[in-house]
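Note sheet for the following structure.
Of the protein chains in this complex, all but one are displayed in their positions.
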Amino acid sequence: MSVFTVLTKLSISMIAGTRYYSKIGFIGLGNMGGHMAINLLKKGYKLTVYDINESVMTNLAEAGASCVSNVTEISRETNVIISMLPSNQHVLDVYTSKNGVLSTAQKNVLLIDSSTVDPSVSQLIALQARKRNLRFIDSPVSGGVNAAKDGTLTFMVGGTEMDFNDAKPILEALGSKIVHCGDVGMGQAAKLCNNMLLAISMIGTAEAFNLGQKLGLDAKILANVVNSSTGRCWSSDLYNPVPGILPNVPSSKNYEGGFGTTLMAKDLGLAQSIATRTQAPIPLGSLAHQIYTTVITQGFSNKDFSVIYQFFKGKN
Amino acid sequence: MSVFTVLTKLSISMIAGTRYYSKIGFIGLGNMGGHMAINLLKKGYKLTVYDINESVMTNLAEAGASCVSNVTEISRETNVIISMLPSNQHVLDVYTSKNGVLSTAQKNVLLIDSSTVDPSVSQLIALQARKRNLRFIDSPVSGGVNAAKDGTLTFMVGGTEMDFNDAKPILEALGSKIVHCGDVGMGQAAKLCNNMLLAISMIGTAEAFNLGQKLGLDAKILANVVNSSTGRCWSSDLYNPVPGILPNVPSSKNYEGGFGTTLMAKDLGLAQSIATRTQAPIPLGSLAHQIYTTVITQGFSNKDFSVIYQFFKGKN
Amino acid sequence: MSVFTVLTKLSISMIAGTRYYSKIGFIGLGNMGGHMAINLLKKGYKLTVYDINESVMTNLAEAGASCVSNVTEISRETNVIISMLPSNQHVLDVYTSKNGVLSTAQKNVLLIDSSTVDPSVSQLIALQARKRNLRFIDSPVSGGVNAAKDGTLTFMVGGTEMDFNDAKPILEALGSKIVHCGDVGMGQAAKLCNNMLLAISMIGTAEAFNLGQKLGLDAKILANVVNSSTGRCWSSDLYNPVPGILPNVPSSKNYEGGFGTTLMAKDLGLAQSIATRTQAPIPLGSLAHQIYTTVITQGFSNKDFSVIYQFFKGKN
Partner (left out) sequence: MSVFTVLTKLSISMIAGTRYYSKIGFIGLGNMGGHMAINLLKKGYKLTVYDINESVMTNLAEAGASCVSNVTEISRETNVIISMLPSNQHVLDVYTSKNGVLSTAQKNVLLIDSSTVDPSVSQLIALQARKRNLRFIDSPVSGGVNAAKDGTLTFMVGGTEMDFNDAKPILEALGSKIVHCGDVGMGQAAKLCNNMLLAISMIGTAEAFNLGQKLGLDAKILANVVNSSTGRCWSSDLYNPVPGILPNVPSSKNYEGGFGTTLMAKDLGLAQSIATRTQAPIPLGSLAHQIYTTVITQGFSNKDFSVIYQFFKGKN
């Protein structure tokens, strides 16, 4: 970065007062994005929002956001654009289509994609962004809808040091933990690896607790043993899939809320895809993917992913 | 242990009525049992020992144990018998054969089997023991050779409340944590469920870290993300399979020491067997079993079970 | 075998006319055994039968069999005993218990166990039989209830050449194919290996046909391709799991009849057990076992094993 750029940036920053990036565009106002956008408004950011589904914009209009009817309009008015979209294809469309962000955004705008996608999608967009003097980072989240609402998400960021540093204050309005994971794509990589391990641990926990009980073991005693021993994992000690062991987790609330089997299957599909491309063996990750796919075919698509315990327990 | 402690302990014992269990028999002086027997001697217990392999008794003779040449002699002189044996068959032989413990032990003796076996083996022996006025508990351990040496094992005990309470002071000479898991067999059940989950978590951790690195992610950054997130497990945060992340674990010492793939395969075989009997689905546990079986066929039988990371990483 | 024995045997054989072994005992008259016993009567054998469930003997009494009330009585009157029992434990009980076949049968009697059990169970019984001058072969069957009824079973026999030859004429009354697979236990080994491969092929066929149809492919066209190509297997060309492809298979009759998921799970459990003992990796066999175990927990326990196709297809 040249001295000139630094100075320019600083002066813009000073002119803008405490916030360099005061005009933020937000694309994708679903379960997660809606809450995130509200939090930005609450923190005083000026926000322009867009969603393909007009009805979800009403809330945000009431909360003070400008609502626009396409991506191009977002691009016109903002110096940061955040997106939160459901799939590779949606992200590719929003960024790389004819009137997409990459074609319409102004120079030097910082693009922050918080969708969970294939790291190669992030890398492809970043490459094209650079050619157009745009800056792109991937920053998928963990924590789910409640964390989105409470502003306590974890962001796993891939991008340059400078882009990370510039995004950090904004992301801090939305999350309690912002981790720089490396170059573009590494946020996605970290998230997908973590979630694959999560799925494996959860299924393993469900298998172990179902088996233990079939043998006559009390589930609370087993939890006590496992959580102070080598089998300990987040799924056993903070999100136990057996109803009644922990009070405020989905398993104790009929598997409502939480992180749905469909979302887990989606993340496992992405993990599978990158493992195939890099020829990395993931036998358990792959089987976990198949198990969640099967669970969905058996009618558990609206339940938290810890419902796998009920699936193993079976009928009667 | 200071002289004072010993005296105190003895006097308490006398006050309590001559320390009920002062004469202990120990059968099976392998890698684990040898250290456990030594620790009992150090704590002042009078010990009679037996192993089918005479040579391993020399150490114990030097440390003050009486060495005998068969199970019957153990039975003659002791009011507690502890066994630490490698398989279902060994345990059945020692307890139920013609001159085995059940036929030769004196009435009311407390039998403590610390071997890891099928819970139904423990239950079968307990049933026969009761018929002969003998008391039997299963108390498999976790912690490995180092914990056996340091007297910091965890004991997972199955048996009546009374038998557990009587065994507890003795086991406290050998371990730092003594958990009552329920009736006879439940110690085994807890251990096998825990170890199955351990194997699953370890393989999952290895898959996630290998995949992450193939994508370009730094293993230490991934460890940082996972260990403060939902993928966290003992295998990632205290026993990471990637060399160089944690200093004193087998992966950083060429996968030497630790818990061997062969022992893990054995425990998974037992878990598989009880799952088959109880018709509990364990898809990941079962695949973990197959993975360790395969890893052994590929020449990793002498390595710690975290070597699975190297297996996935492959040759170049 | 001495010359004398051979001569004696021949002469007895000649005295008896065409059949040396005219007095047969039959233990276990369930779905399979009942039909087999009837067929022996039809072929002119004198039959003494026993089943723990008295009611199933009525049919056989009507057909001309002598019914007795315990194993000892079977032993008293017969020079061949055939057993057809549901599990390792039943077989061990019938043969090795205090008043079991091994203790009560007359010298030189030929014992034919057609149950499907662990080869080591057959080998254990054979060893004890030899000590008591009894002859034992394992001869599990394939073909199911219809083949048992029609006398078209396949017998996979493990035992000596002589015992095989002596058993063959009797088995030919029950089956159309009698294969000598090697020493005792090898009949079981062959059956379990075949059935494991069958389960794998069936699940694979179900996966391929469900996937093809989800992609828009016509199932009959796919059957045509697969059955004349490298994917061809018995499950695709003679027992296709998709309703309507073949007329007289369970899939075209609401998955009624045929070979139940529970029986398949039992055989896979035995295959799993011997694979664990011999440390042979069977990743697909093991997962097939888990899949059938899961399918049973989901309520498909009374269906033919080809119902796995419906399980994958799922509930809309």
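Note that the chains take the letters A, B and C in the order they are written out, and that residue 1 is the start of every chain.
The rule we apply is simple: a contact is a pair of C-beta atoms (placed from the backbone, for glycine too) under 8 Å apart; a residue touches a chain by one contact, two chains touch by 3 or more.
Quantities reported herein were computed from a predicted structural model and do not represent experimental measurements.
Novice: Using the touch definition from the header, name the shown chains in contact with the chain that isn't displayed.
Specialist: Touch partners of the hidden chain, whole complex considered, are A, B, C.
Novice: Per the definition of touch given earlier, which of C:I24, C:L171, C:A189 or C:I296 contacts the omitted chain?
Specialist: In the complete complex, the chain left out is touched by residue C:A189.
Novice: In the full complex, which residues of chain A touch the absent chain?
Specialist: Contacting residues on chain A, toward the hidden partner: 265, 269, 272-273, 275-276, 279-283, 286-287, 289-291, 293-294, 296-297.
Novice: In the complete complex, which positions of chain B touch the hidden chain?
Specialist: Answer for chain B: residues 283, 287, 294, 296-299, 311-315 touch the chain left out.
Novice: Which chain C residues would touch the chain omitted from the figure, given the whole complex?
Specialist: Interface residues of chain C facing the absent chain: 119, 142, 154, 156, 177, 179, 181-183, 185-186, 189-190, 193-198, 200-201, 203-205, 207-212, 214-218, 221-222, 224-226, 228-236, 239, 271, 274-275, 278-285, 287-288, 291, 312, 314.
Simple rule for what comes next: only the chains that are shown with their structure count from here on.
Novice: Chain A-chain C contact: same residues or different, taking over half shared as same?
Specialist: Shared-number fraction above one half, so same.
Novice: Multi-chain contacts in chain B: which residues touch at least two other chains?
Specialist: Residues 275, 279-283, 287, 291.
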